[in-house]
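Let's look at chain A:
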Amino acid sequence: MSGKEEILSEVTTKALHKERETVGSPFVENPRMTCREVNVYYGDKKAINNVNIDIARNEVIAMIGPSGCGKSTFLRCLNRMNDTIEGCRVTGDLRLDGMDIHDKNVDVVPLRARVGMVFQKPNPFPKSIFDNVAYGPKIHGLAQNKAELDEIVERSLKKAGLWDEVKDRLTQPGTGLSGGQQQRLCIARAIAVSPEVILMDEPCSALDPIATARIEELIAELRQHYSIVIVTHSMQQAARVSQRTAYFHLGDLIEVGMTDRVFTNPRHQLTEDYITGRFG
Partner candidate 1 sequence: MKKSILLASALFAGMFAGSSAQAAGRDYISIVGSSTVYPFSTVVAEQFGKTTNFKTPKIESTGTGGGFKLFCGGVGVEYPDISNASRAIKKSEFDTCQANGVKDIVEVKIGYDGIVFANSKKSAPLKLTRKDIFLALAKNVPDPKGGDKLVPNPYKTWKDIDPALPNEKIEVLGPPPTSGTRDAFVELTMETGATTFPFIHDMEKKDKNLFKATTQTIREDGAYIEAGENDNLIVQKLEANPHAVGIFGFSFLDQNADMIQGSIIENESPTFDNIASGKYPVSRPLFFYVKKAHVDVIPGIKEYLGEFTSEKAWGSEGYLADKGMIPMDKKERDLFAKQAKELKTLTMK
Partner candidate 2 sequence: MDQPEKNPTIDKVNRGLKRRYRAERRFRILGATAILTALCFLFLLFFSIVSSGYKAFEKTFIQIEVFFDPAEFTNENLAAANFPGLIKASMNSMFPEVTSRKDKKDLYYLISPGASFQLMKQVKNNPALIGQKELIWVAANDDVDMLLKGNIDRTRPESERRISDKQLGWLDTLAHDGKIKKTFNTAFFTSGDSREPELAGIWGATCGSFYTLLITLSLSFPIGVAAAVYLEEFAPKNRWTDIIEVNINNLAAVPSIVYGLLGLAVFINFFGMPRSTPLVGGLVLTLMTLPIIIIASRASLKSVPPSIREAALGIGASKMQMVAHHVLPLALPGMLTGTIIGMAHALGETAPLLMVGMVAFIVDIPHGFTDPATVLPVQIYLWADSPERAFVAKTSAAIMVLLAFLFLMNAAAVLLRKRFEIKW
């Protein structure tokens, strides 16, 4: 992907939208997900304004921007979690591997199995550690028998880097773990159903620096298998974990580009102002 950066960097979305252009390189080759002309409304209020962006395979893309800029709202379009919000309406074309995910015929249940989500606050079920991870495979029927289920749980916990810490207490409640462990448990729960994309909504905002570092390491490892979209408030975190960074401002996608480039050489004034700490 990095090879394409130079060519793509010259492309803007001018052709798609006249009033505002996204600076940088929102589009990639062979994307996992594509988003075109996405608008989100809460009642009469427009929260996301004509966003166009691709999500590549095996990349970590960070979404940054000041509070209320719409980055979380956009994230939740990607697995249709916005459906659960009363009065929320999404228009535009969102595709996962070419499949229109807002199509009426698309079932959100398998969609959410393919696009997993990790939330801001660790939210393990008030059940045992084992049951937390096994819940997804169970409802989707991914395991034929107990042994397979055990295997999935072990593999997921290992991938989430939690196995060594919890392998002796799988039957204990997941809510009894520390905050960082709980968040890794939630990641294990999400990857237990083998998704293609993992959405992370400020996964470290409730954690201390050590737990945060652990999660960031994990994100780097997970990139080998999944596309990861991470919303974060911390520019440092975005710089550390992501390959690409997207900057949102008041519902507009202002700039997308390789993370190094966006942080060292922002092309849009708003991006520069935000990164240099003039607001945010």
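Criterion: contacts are C-beta pairs under 8 Å (C-beta built on N, C-alpha and C of every residue); 3 or more make two chains touch, one makes a residue touch a chain; residues count from 1.
The candidate set was assembled so that all candidates are chains of the complex that A comes from, given by their letters.
Note that the structure is a prediction, hence the values are computed from the model and not measured.
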**Message:** So chain A is shown by itself and the numbered options are 1 or 2; which of them touches it within this complex?
**Reply:** 2
**candidate 2-facing residues of chain A, complex** = 79, 81, 84, 86, 108-113, 116-119, 121, 123-126, 135-136, 139-140, 175, 186, 189-190, 192-193
